[in-house]
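Questions regarding the structure given below will be posed in turn.
Missing here: one protein chain of the complex. Every other protein chain is in place.
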Amino acid sequence: MRSPRRLLNSILFLLLFIVIGLPFVPLILSSVSFGWQWPNVLPDSFSFRAWEYVLADSSGTWSAVGTSLLVAFIVTAVNLLLAVPAANALVRNSFRGKWLMEAIIFAPIVIPPFVAVMGIHLTFLRLGLTETILGVVLAHISPTLPYMVRAIMISYNTLSVDWENQARMLGAGPISRFVHVVLPHLLPGIAAGASLSILISLSQYLITFIIGSGQVVTLPILLFPFISGGDPAIASAFSLLYAGIAVLTLLGMDLALKKYYQNKKAATAKG
Amino acid sequence: MKKFLLIVPGLLALSLAGCSEESESSAESIDNLLTSDWQEISDAAASQEVNMYMWGGNDNINRYLDEWVAPRLKEDHGVELNRVPMNDSQDIINQLVDEKSAGKNDGSMDIIWINGENFKAAKDNELLWGDFTSQLPSFNDYIDQEAPEIAADFGEPVDGLEAPWGKAQFVFVHDENKSATPPKSMDELAVWVQDNPGQFTYPALPDFTGSAFIRHVLYETTGGYEQYQQPAADIDDLEDRLEPMWQYLNSIEPYLWREGETYPESLAKQDQLYASGEIGMTMSYDPALAASEVLKGRFPESTRTFVLDGGTLSNTHFLSIPFNSSAKAGAMVAINEMMSPEAQTAKLSPENWGDLSALDLEKLSPEQQQAMNDVDLGEATLPLDELENHQLPELSADYIEIIEKGWMEHVAKD
Partner (left out) sequence: MSDLRIINIEKQYPQTKQQKDPAFSLQPVALTIKEGEFFSLLGPSGCGKTTLLKLIAGLIPADNGEIWVGDDHLTAVAPEARRFAMVFQQSLLFPHMTVEDNVAFGLKMQKISKRERLADAQSMLEHVGLGGYGSRFPDELSGGQQQRVALARALVAKPRLLLMDEPFSALDPSLREEMRELLRSVQKEFHVTVLFVTHDREEAFYLSDRIGVMSEGRLLQIGKPKEIYEQPVNVEVASFLGLKNIIRGTVANNHFISNDQSFEFPIQSSIQTSQSVLIIRPETIRPVSENMVEILGCVYFKGVIHHKIFSHGYYSVKVRIGEHLLICNFTSQEAEKMNPEQPIDLMINSEDMRFVNG
């Protein structure tokens, strides 16, 4: 009974690993290849030239990683501030023109963001927002906010007003209600929305490029010229670094969330 | 939650403060720079931060600027060079057009790397600062200002708006192990292609290099370049004159890679095909690129370059200063430094970049000439004098447009 199931599990795991891991194999090989002649399956020899370049101080990789993460986190924080009240309003109330509000918020999912960005570039120029982190953050909000709102709306849908009423009747004011009742319930949705927001912000090239005008250098700004410039080794190394940063960020968030829940349990276990 | 609320306006304030600081530096009387003497310019440049916007897709070029040019500028002139990577030089022009219409006079682009079409677009839209090259000592001392490839950029008069930084010359790249004697003319190439089916192709137009390849066909099959030195509109029977070119291209098509049913979409793709050994020949506007690709291990060691006996196209690439640069003095000093014999010699070395010098060898001191000749260009690169003796002028943009359209019609269609 048991061993066939275990076998099945390991086969499934292996398949999953292959599906997720396999695309990375050629990336890794390409990033360290030195002479890779067709029709050879493996490179003739290896070199760390690409990695040396990517990790060198002068290439600005680390400051780009820092900028990418800074932008992604600020974008996500701002999204959170906007999305929680927006989701609350959209789920809890019915008002005139609600469909229009929803359409506006979710439009960036359907409309390619650069269409909007071309338009706001001139405005941002006049406002002095180009070439600033703030400008890039504002521009990143448009493609990321819909996902955040969507995720939090789903959480709000499952939160009956009774919970807040119950907390109210136990003497909880608006802030306490939000902190102790609403936030814990929204947390999974917030985590999902924040992950999407971070990933989407990290992957923006065109928006960052146009609004940042080269003064806000994120990882994709460094990566893209190499993809189109046809240096597969460096493009692969950058891609791997990018994937690594994204995975690490998500893992970090996951750990923080787990820690939060553990602290909750630990705190109660002590008392 | 509350902390975030505080952070957002804080950031706003910070970034706005950053903006206003930058605009202060542009307040200096910049137009004097076009008339003041070099010492004053050098003084004004000290401690300026100069942003150089350029294509960022080659690690050798990036490294040359970040690790060779920037530290020297910092040390010798106190100028901070900050390289900004771009995906496409066209983006530089688009951005400047927007900044111009928004009235942004404290731009952050101080040096831009352009030539050809982009220069023409920038000039037509008045995106460039002014005639600054005559102020640069390196320009006055080492450049042959009369040479046609310096005075005009793809047929467009330069007018001192941009300073020559390097030269490109079209070369063919082949693997010596696969073909010991490369073809030396278009006729010989046609034979070579038939003898080596599937081993040759060229990037589909409007790829820059693919288009250049066809211009060589044009020159060789229609009787030389001289006839095309006038505007295309002045030639009445242009279509008939181009006919032999289309015939040539269609005659080799069946022997191309994948029987000519498809062409690589870019030179990068074609280089990849060559690097992986699928085809036996590629081409480049950078005579030393093959050598540096060999150093990187991408191209096989037996890679060599060659030019046609009738010569190959050569053009110059330039550095310019946009109208709204906030650090024009710093930009001038940086450009002057990049045109110095030392910087040009270092740039020539395939270990750094392998880009041809923009300087006139005869204007250099014997030691400087010696240093340049001593640069090991690598086995794959032709000697400098052989390159120099086989240079042809570029066609102007109106011809290029006609050729690109014609190629779609006559060659790519069927």
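Which chain is which? They are A and B, in the order written, and residues in each are numbered from 1.
In this text, contacts are C-beta pairs under 8 Å (C-beta built on N, C-alpha and C of every residue); 3 or more make two chains touch, one makes a residue touch a chain.
Computed from a predicted model, the values in this text were never measured in an experiment.
*Asks:* Determine which of the presented chains are touched by the chain that is not presented, and list them.
*Replies:* Computed over the complete complex, the missing chain touches A.
*Asks:* Decide which residue listed in A:Val181, A:Ile198, A:Ile211 or A:Ala246 touches the omitted chain of the complex.
*Replies:* A:Val181
*Asks:* Looking at the whole complex, which of A:Ala56, A:Leu70 or A:Ala172 touches the chain that is not displayed?
*Replies:* Once the missing chain is taken into account, the touching residue is A:Ala172.
*Asks:* Which residues does subunit A use to touch the chain missing from this display?
*Replies:* 162-163, 165-173, 176, 180-181, 184-185, 261, 264, 268-269, 271
FYI, only the chains that are shown with their structure count from here on.
*Asks:* Measuring from the mean C-alpha position of subunit A to the mean C-alpha position of subunit B, what distance in angstrom results?
*Replies:* Taking the average C-alpha coordinate of subunit A and of subunit B, the gap between them is 37 Å.
*Asks:* State the interface residues of subunit B toward subunit A in the complex, per the touch definition above.
*Replies:* Going through subunit B, the ones touching subunit A are 1, 4-5, 7-8, 11-12, 15-16, 18-19, 51, 53, 55-59, 62-63, 66-67, 70, 84-88, 91, 95, 98-99, 101-104, 108-109, 266-269, 271-272, 275-278, 296-298, 300.
*Asks:* Taking the touch rule as given, give the residues of subunit A at its contact with subunit B in the complex, in rising order.
*Replies:* 33-39, 45, 47, 49-50, 53, 56, 58-60, 74, 77-78, 80-81, 121-122, 125-126, 128-135, 137, 205, 209-210, 213-215, 217, 221-222, 224-234
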